[in-house]
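One chain of protein is taken out of this complex; the other chains stay put.
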Amino acid sequence: MMEDNVMIGLEIHAYLNTKSKLFCSCGTKVEEAEPNSLCCPLCLGHPGSKPVLNEKAVELAIKIGYALNCEINKDFFFSRKTYFYPDMSANYQITQYEVPVCGKGSLKLNDGKKIGITRAHLEADPAALTHPDGIGKSSHTLIDYNRSGMPLIEMVTDPDLISAKEAREFLRTLENILSYLDVLKPNTTMKVDCNISINGGNRVEIKNVSGFAAAEKALNYELARQKQDVRAGKKIEQHTRMFNADTGKTIEARKKETEEDYGYIFDPDLVSVSMGAGELQRIKEDMPELPQQKSIRFQKSHGINEYDATVLCSEKALGDLFESLVDKYADAKITAKLLTRELLAILNHDSLEFADVKLDVNKLFDLIVLSKEGKVSDKNVKQAMINYISGDKSSPKEYLEKNNMLISEEIDLNEVVAKIFEENSNAIDEYKNGNEKVMNFLAGLVMRETKGAVSPTKVQELLKLKLEK
Amino acid sequence: MVEVKVDKALVKKVAKNARLELSEAELEKFTPQLKEVILDSFNLLDEIDADEEPSFQPIKQQNKLRKDEVKPSLTQDEALANVNVMLRDRGYIKGPKSL
Partner (left out) sequence: MVLKETLKYFAEQARNDFSAAEENLHKIILELKASENKGLNYIETYDEENVRAQLAQLKSREKKGRLFGVPITVKDAICVKGVESKAGSKILAGYKPQFDATVITKLKEEGAIILAKTTQDEFGFGTFSTNTEKVPKNPFDNERSCGGSSGGPAGFTAYTSRYHGALGESTGGSIACPSSFCGVTSLTPTYGLVSRYGLIDYANSMDKVGSVGRNIDDASLLLEIISGKDEKDSTNLGEEFIADEGPTQKVAIIKDFFDNCDDSVKKVVQAKIDKMKEFIQVDEIELPLNIKYSLAAYYIIATSEASTNLAKLSGLRYGKQSDPEGKHFDEYFSEIRSESFTEEAKRRIILGTFARMSGFRDAYYLKAMKVRTKLINEFKSAFSKYDLLLTPTMPIVAPKFDAIEQLTPLQNYAMDLCTVPANLAGLPHASCNAGMHNGLPVGLMAIAPHLGEPRLYSFGRIMEMK
């Protein structure tokens, strides 16, 4: 069976982390405001109002460009994209057309594959629409212009993605990099337009999908839908679809008789921007450490391996947690293992995101110290973590102490081993007959007897001694 | 040279893009008028070459940026002051539907 040639490109919109809007000095805390209370004449499209560009938005956009390895167009300007819609306060959007602030770039996925970035640019957000009786059923719309003029960065990828899963991974990686930069408005989701075509067929656009999980679902559904259509002999036409998050399906958007012609002009109320070399250098130097650099530093300074380092840096907060632990002189290798193996395994198992769990640095630190001192077996570390995250959530150290799961100095290992041998007298004979598995069997018994509160290494040593006697 | 046929169809199409619904009488009246402007005036620019930089404004300026500072917005009442009372709804502005 021939593999389908899938091409997916994404257009991602995200809010920039500025105090004021893109072209006016209204505040950006729209989530806290009453409708139409964070507006000025410009936000409302009042005749006579004029735009003035926010320097911070430019700086953040350029930082994003550097992080995505983009060519920065040091000379850029803004255009008017004219189209009519109830959420448009001027029925034109101020955006970038011919020369975006960031040109071609790329982003590397974890497996090393490079995804091309076509461009990234600044544009103003329209207003928010509410349909009082639900979309499609309302007889009118309610408009709130607080969002009008909010600063957006639009990032466009080349159609290099080949699956829904890869698209999701791309989005995750992108979000991670941007979180390192601290350029996006906190507590907001990225909106994604997905462009997809199969086997060189026409491009279908799925508009305005909110969040990565939804993007993956939408793409999976659409791919399946298109394949079904093709098998049934139908031709895929170029068109736009909307994704319904509740049903998980994509639906064809209302087809317009005439395609909107945006009639771009240079915005005559604004002048062009020309970034000086000095200015660009300053912005570059002001960039925080990015995931790749951080990973290399972790490997060098803390001696952990590349795989662990990459995993730790794939989520900023996880890497930060690692650093706060090693800063307290927690053993780097043990910490890395705890976070990348135990912790992530538990999260995967319970379908949780790292952001969903509240972890106390000190409690983890205590556990790591115990492990370093040889006072707890790996198995019990795992148990304690499971309990900490999904059980009664008590601190791992407390849990281990309460349940006698610490390697106790008081336990007379010799006595326990002697007891086990007594109960399994034919063991020695079987071992001498060549059954080496006996060792592990006996070790297991010892561990069970002591509830794991002994050092596994010591057990092995002692058993070997006795068996070889 | 751009070949352009300025007829009623074109005028109607452009008008629609601009959300203008022209009456038949308007279409009849405007089409020859617009044709005259486009063909006898606008098309004159075909006569000359111009590889100069486009002029955004008559005097070139660059880098007019403002500090990222917040200034007071209009109050909700001020924002809605120009909205017909019948189009105000609990602080929202009532508008036509999109689907």
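Per-chain residue numbering starts at 1, and chain names A and B are given in the order in which the chains are listed.
Here is the rule we go by: contacts are C-beta pairs under 8 Å (C-beta built on N, C-alpha and C of every residue); 3 or more make two chains touch, one makes a residue touch a chain.
Note that the coordinates shown come from a computational prediction; the quantities given were computed from them, not determined experimentally.
> Which displayed chains does the hidden chain touch?
The chain that is not shown touches these displayed chains: A, B.
> For subunit A, which residues lie in contact with the unshown chain of the complex?
So the residues of subunit A touching the unseen chain are 41, 44-53, 80, 82, 84-86, 89-92, 139-141, 143, 145, 261-266, 268-271.
> Against the chain that's been left off, what residues of subunit B make contact? List them.
2, 4, 10-11, 14-15, 17-22, 26, 29-30, 33-34, 36-38, 40-48, 50-59, 61, 64, 66, 74, 78, 81-84, 86-87, 93-99
Keep in mind that, in the parts below, only the chains that are shown with their structure count from here on.
> Nearest whole angstrom, what separates the Cα centre of subunit A from the Cα centre of subunit B?
41
> Which part of subunit B faces subunit A closely enough to touch in the complex?
That would be residues 13, 16-17, 19, 54, 56-57, 60-71, 73-76, 79-80, 82, 89-99 of subunit B.
> Taking the touch rule as given, give the residues of subunit A at its contact with subunit B in the complex, in rising order.
18-20, 25-27, 34-41, 43-44, 46, 52-58, 77, 84-86, 129-131, 135-136, 138-145, 254, 258, 260-261, 263, 266, 268, 270-274
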